[in-house]
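Questions regarding the structure given below will be posed in turn.
One protein chain is absent from this view; the other protein chains keep their places.
Think of it as A and B in the order they're written, each chain with its own count starting at 1.
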Amino acid sequence: MADFLFGVFTLALGMVIYWGANRLPGGVLTFALNPGFFPKIVAVGLMVLGAILAYQGWKNRQTYGEGKLSKELRLRLGALLGLVFLYLILWGNGSFLLNTLIFLFLSHIIMKYRVLPSLLSSTVITVLTWILFTQAFRVRLF
Amino acid sequence: MKKSRLNIFLLMGIVFSLILASGVSAQAAFPEKEITLIIQAAPGGVSDAVGRTMAASAEKILGVPIVPTNITGAAGAIAMGELKESPPDGYTIGYVPVELAMVKALGYADISPEDFDLIMRVNIVPAALTVRADAPYQTFEEFVEYAKEHPGEILVGTSGTGSIWHIAGLALEEVIGAKFTYVPFDGAAPSVAALMGGHIHAVTCSPTEVLSGVEGGDLKILAVLGEKRSPLFPEVPTAQELGFDINVMAWGGFALPKGTPEEVYDTIASAFWEALETETFQKIMEERGIEVSPLDGPAFREFAMQQFEMYMDLIPRALEQQ
Partner (left out) sequence: MEALLVAFQQVLQPQVLLYLILGTVLGLAVGTLPGLTATMAVAILTPLTFWLPPESGLGVLIGVWNASIFAGGISAVLLNIPGTPASIASTFDGHPLVKKDQAGLALGINVLYSAIGGLFGILIFLIAAFPLARFALSFGPAEYFALGLFGLSMMIAVSGTSVVKGLIAGFIGLALSLVGLDPMLATPRFNLGSTQLITGLSFIPLMIGIFGLGEVFYQMVTTLGQPQEQTKPQGERKGFSSLGRMLVNAKEFVQTLPATIIGSVTGVVIGAIPGSGADIASLIGWEFSRRTSKRKEEYGKGSIEGLAATCTANNSCLGGALTTMMALGIPGDAVTAVLIGSFMMYGVQPGPAMFRDKSDFVFMVIGLMILANLFFLATGFIFSRFAGGFILLPKPIMWSTILILSLVGSFSLNNRLFDVWVAFLGGILGFLFRRYQFPLGPIILALILGPIVERNFRTALIISHGNPAIFLTRPISLIFILGTALALASPLFLRKKRGQKE
């Protein structure tokens, strides 16, 4: 089923790109083709490939990665993605060291690690990362 | 566990050697914390060289570290946008290149010199017309003659459509009354490589960028398209000397966000002037082949506005022509 959905998605993506490419202003430059030329090739490629994959996916409905993810794993993955998202949203607010420490600690927990070593490990990683980037490479974090 | 301890130990070692390499600085009065210098180009180019050298010289005078930060993208529009939005407290300074006067006309972002408190202009980079040494034209006049006789045949490499060196080509075309075919490359260096390889006929970039090729005998500079001769090639005439009214150059300077308090502005401006006049700064600029041509704040402002108006007129026409 996944393949079918991916096929349909690819097909749709191709259509969107084709539509976008069609709206690009045509170049007046005599020889060098216009800006939409190459995007259109890509779009057509996507549409054709998407259709093939959708067809193949419909014919043999394959499942991947030893079946569906368990509920727990989906939860953990969702939590991790949400954590990264939150970390990036909060980037620039508060202090880099504190944000990162909390971020890493929670990520350890999500990854099923024991609390105490998690705290230790996230402290070490935070400090080392901070030293490496701000002191050695003079990157301006926050 | 032994292994991970070993690893951490090793990492520590690396980190400390890095710290040693970077060095640490002290603190002082007005500027009481470190200053960020936004550079709009990737490390390695002229903008970066001027910015970093200025940071290194001025931090000794101001007594706080000045940390260069390269923010790239959209021909510098991202960096200048960031500078524009920064709090006007003097702790964020930006390097502003000729694109300050161009990005609005190019349609990349709504930025003009009026959005900033300009500190000073530091350097200029004149355009120059360079051709292959084995070309059928050996002087600027011969080139003009040839170009008029062969409209559209001369392939002129540029560092990208709408870039300053493309504008230089367009201005030249207009002033000599000829028609070129432009070949956009991804930056000046690839266009010079294409010229040396014989894939195109001319480039209109800076003298520094063709220096090696000229010294090696592959290339020949016919004219400088700026207002004065290049110190690198004092024997090459300017187009103005030959009676063609053209003046295209890239330039760079420093700016603060609009609304910076006067005393902060003055402190920074005087520190930067002092830094500019130091022997080390001058020496590094000379070694890098960067032409220092300073203007103070008000003069720079006037100059930038004049450039801005020129490009607002030139660029839309240029892009249309393509």
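The working rule: contacts are C-beta pairs under 8 Å (C-beta built on N, C-alpha and C of every residue); 3 or more make two chains touch, one makes a residue touch a chain.
The structure displayed is predicted, hence computed values, not measured ones.
Q: Using the touch definition from the top, which of A:22, A:56 or A:95 touches the missing chain?
A: Final answer for the missing-chain contact: A:56.
Q: From the list B:75, B:268 or B:304, which touches the chain that is not on show?
A: Looking across B:75, B:268 or B:304, the contact with the absent chain belongs to B:75.
Q: Name every residue on subunit B in touch with the hidden partner chain.
A: Considering the whole complex, subunit B reaches the absent chain at 3-4, 6-7, 10-11, 14, 17-18, 21-23, 42-45, 48-49, 52-53, 56, 69-75, 77-78, 81, 106-109, 155, 160-162, 181-186, 189-190, 192-194, 196-200, 211-213, 215-218, 284, 287-289, 319, 322.
Q: When the complex is taken as a whole, what residues of subunit A touch the one chain not shown?
A: Listed in rising order, the touching residues are 2-3, 6, 10, 13, 17, 20-21, 24-25, 27, 29-35, 38-39, 42-43, 45-46, 49-50, 52-53, 56, 64-66, 69-70, 73, 76-77, 80-81, 84-85, 87-88, 91-92, 100, 103-104, 107-108, 111-113, 117-118, 121-122, 125-126, 129, 132-133, 137-141.
The rule is simple: only the chains that are shown with their structure count from here on.
Q: What does subunit B use to touch subunit A in their complex?
A: Counting only subunit B, the residues touching subunit A are 8, 11-12, 15, 18-19, 21-22, 36, 67-69, 320-322.
Q: Can you list the subunit A residues touching subunit B in their complex?
A: 27-29, 124, 128, 131-132, 135-140
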